[in-house]
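With one protein chain held back, the other chains of the complex are shown just where they sit.
Entry: subunit A
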Amino acid sequence: MLIVVITALLVSMVLILVRSLLGPTIYDRLLAVNSFGTKVILLIAVYGFFTGRPDFLDLAIVYALINFIGTIAVLKFFEYDDLGSVDYQEDDL
């Protein structure tokens, strides 16, 4: 059963990878890369259950957090073309 899930995850990762490499616009690529990260995390979680060590789930959660930080940084760069500019900090006030 879990082997089927792992196979399905790997196949969907292939599809997402194709989209992130071909994707006509940057938005396709961003979305594809983000969901590829999610698939990696799911794979770790499922693999933990497959080998009888559900504590991999904790690792998967931490990876999800790290992946999220990366996505936030990319989106910030995308919106402002900068990571620490004063301009938008004044905007937020």
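As a working rule, contacts are C-beta pairs under 8 Å (C-beta built on N, C-alpha and C of every residue); 3 or more make two chains touch, one makes a residue touch a chain; residues count from 1.
Assume contacts and distances are computed from a predicted model.
Enquirer: From the names "Dipeptide/oligopeptide/nickel ABC transporter ATP-binding protein", "Cation:proton antiporter", "Dihydroorotase" or "Rhodanese-related sulfurtransferase", which one matches the UniProt record for the unseen chain?
Expert: Of "Dipeptide/oligopeptide/nickel ABC transporter ATP-binding protein", "Cation:proton antiporter", "Dihydroorotase" or "Rhodanese-related sulfurtransferase", the absent chain's UniProt record names it "Cation:proton antiporter".
Enquirer: Of the residues in subunit A, which ones touch the absent chain?
Expert: So the residues of subunit A touching the missing chain come out as 3, 6, 10, 13-14, 17, 20-21, 26, 29-30, 33, 36-37, 40, 43-44, 47, 50-51, 56, 59, 62-63, 66-67, 69-70, 73-74, 77-85, 87, 91.
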